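Some notes on the structure that comes next.
Here the complex is missing a single protein chain, while all its other protein chains stay put.
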Amino acid sequence: MFSVTVRDHMMIAHSLRGEVFGPAQRLHGATYGVDATFRRATLDADGIVIDIGVAAEALRAVLGELGYRNLDDEPALAGMNTTTETLARVVADRLADALGEAARDLDGLLVTLHESHVAWASYERAL
Amino acid sequence: MFSVTVRDHMMIAHSLRGEVFGPAQRLHGATYGVDATFRRATLDADGIVIDIGVAAEALRAVLGELGYRNLDDEPALAGMNTTTETLARVVADRLADALGEAARDLDGLLVTLHESHVAWASYERAL
Amino acid sequence: MFSVTVRDHMMIAHSLRGEVFGPAQRLHGATYGVDATFRRATLDADGIVIDIGVAAEALRAVLGELGYRNLDDEPALAGMNTTTETLARVVADRLADALGEAARDLDGLLVTLHESHVAWASYERAL
Amino acid sequence: MFSVTVRDHMMIAHSLRGEVFGPAQRLHGATYGVDATFRRATLDADGIVIDIGVAAEALRAVLGELGYRNLDDEPALAGMNTTTETLARVVADRLADALGEAARDLDGLLVTLHESHVAWASYERAL
Amino acid sequence: MFSVTVRDHMMIAHSLRGEVFGPAQRLHGATYGVDATFRRATLDADGIVIDIGVAAEALRAVLGELGYRNLDDEPALAGMNTTTETLARVVADRLADALGEAARDLDGLLVTLHESHVAWASYERAL
Partner (left out) sequence: MFSVTVRDHMMIAHSLRGEVFGPAQRLHGATYGVDATFRRATLDADGIVIDIGVAAEALRAVLGELGYRNLDDEPALAGMNTTTETLARVVADRLADALGEAARDLDGLLVTLHESHVAWASYERAL
């Protein structure tokens, strides 16, 4: 099995709902360092999993729709508790959509959101 | 599949038994950077795998029982060759015990011990 | 010259005023990885620049007053454009105050705020 | 499941064939940070997956045959598009050969090549 | 004193002249992780050292003229031994030129080129 990973980031504001979140129930924010890993059993005719440029641009586009925003006000995320885990899934699902045909031969996608140097969360799905 | 990882560290002395270890048979020590990854197929009602605070405190407690010690003198580790691999399992098993009920809905646990910037070891188990 | 550095982080929401900031004029947020470096020409009787525990607790306390907040609403920061550079100075000045007598023999303090894996800012001052 | 990882690097020149590579079709180069991960279901009598020294030397030997070279001129790679993914497989396969008997009880091998701080590729195989 | 740093990278081929370089006398290559640090005694009216976007674009442009090339064939570098130290100065000098008026109020510039996870070089100059 092969994989390729590209890294980018986004900076957002949000608040979390639920007593478990303690002070994170207040409006605060995060820089998410985002790693998107694309998996594929065999390489294509060019010898790659996916063009790194295509992958990086797709990730940039997905993060561009979330970054520099207060996620509490985003209609597309209404009713969603935007935890790191949940946002990892949002990014993965949007990335799968953004790639469209380019994801045809890929087997899986793993998205990791680093919320700090001591905590991160991932979501992995098939493609 | 979702996962959440928290990072902490511990500083210990120990020696290793066996010719394969060369100079590491002498009493020396290590800082282990420790990553604990919790896996779960679906998120809970709060939208999380596990509360990061709970996970970090449990890891802190487990490392607190090992850190700032000479592991060669720890009764609980008597007869054990405290290699990085073995310590990864010790940390994982103690962490699973420490979480108790909080680990109920988790599917797996991966513990990685970084012994330097060029070497690390992991142990993965079900929960 | 000796120095000791401790690392911690804070997660905040804010917006920036000025066209130069483009989309960062919108309410968004950041995780700031914070490194506080203490400089001293000679070591004390214990052979240290500053006790790492004392330094880490002081930094934790300073970041605790800023983190998990919307800095746009903080009275103490009213009228301030909370850029990474400016926040580095806020953290450094508050840290100097928090250390009080413990900073007596220190010569300088450098605070670096990492806003992402590709951008950071620092402020250095005498003590 | 246990694993041990060792990190090293190599510096090479090469060019890539195919329009998808854009400017990377020109002769250029890369530092590959290389992580080799060895997996094993149970530990050996010494309590390890593989001796870290043995693993590091084997990796060093494999990288020594590729590094400080223009891969476009390497007979052993003739006709191969030396993408990061492909090189990850070359390193993994050569490493498996180099370990020989030492790999007997290992279950798998994962090789990751970091081509920059924002992109990396992996190849995983059984042993 | 304040500073702001932005990070980017470039991938190049080159060879080094001189017996001291051993195997690096052969045509090989490198990924240089490049950190550009801008220093300034006081902040501007917006509360910044330099706009991070402007700094990142200037660095991107400078690296774009060097990257994906064989530096041995670059007329502008003819006769130059393109060591990491020398390239750090080339990047710094070109960056100072590229910033032009935008560098007017800056006091200094530090450029660090990371050639691997275990070696890097810097050049610092006034502005």
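Each chain gets a letter, A, B, C, D and E, in the order it is written, and its residues are counted from 1.
We adopt the following convention: a residue touches a chain if its C-beta (ideal position, glycine included) is under 8 Å from a C-beta of that chain, and two chains touch if they have at least 3 such contacts.
For clarity, every value in this text was computed on a predicted model and none was experimentally measured.
Colleague: Using the definition of touch stated at the top, determine which of B:12, B:88 or B:121 touches the missing chain.
Modeller: B:12
Colleague: So which of E:15, E:31 or E:84 would be touching the chain we can't see?
Modeller: E:84
Colleague: Thinking of the whole complex, not just what is shown, which of C:56, C:80, C:98 or C:127 touches the missing chain?
Modeller: Counting the whole complex, the residue in contact with the absent chain is C:56.
Colleague: If the missing chain were put back, which residues of subunit E would it touch?
Modeller: 17-18, 20-22, 80-86, 88-89, 117-124
Colleague: State which residues belonging to subunit C touch the missing partner chain.
Modeller: Within subunit C, the residues that touch the unshown chain are 1-8, 43, 46-49, 51-53, 56.
Colleague: When the complex is taken as a whole, what residues of subunit B touch the one chain not shown?
Modeller: 7, 9, 11-14, 23-24, 26-33, 67-70, 115-118
Definition applied: only the chains that are shown with their structure count from here on.
Colleague: State the smallest step count from subunit A to subunit E, taking one step as a move to a touching chain.
Modeller: 2
Colleague: Report back the single chain whose CA centre is most distant from the CA centre of subunit C.
Modeller: D
Colleague: So, what's the distance in Å between the C-alpha centres of subunit D and subunit B?
Modeller: Chain centres of subunit B and subunit D, defined by C-alpha means, are spaced 27 Å apart.
Colleague: So what's the Cα centroid distance for subunit B and subunit E, whole Å?
Modeller: 40
Colleague: Of all the residues in subunit A, which ones touch at least 2 other chains?
Modeller: Subunit A, residues with two or more chain partners: 7, 117-118.
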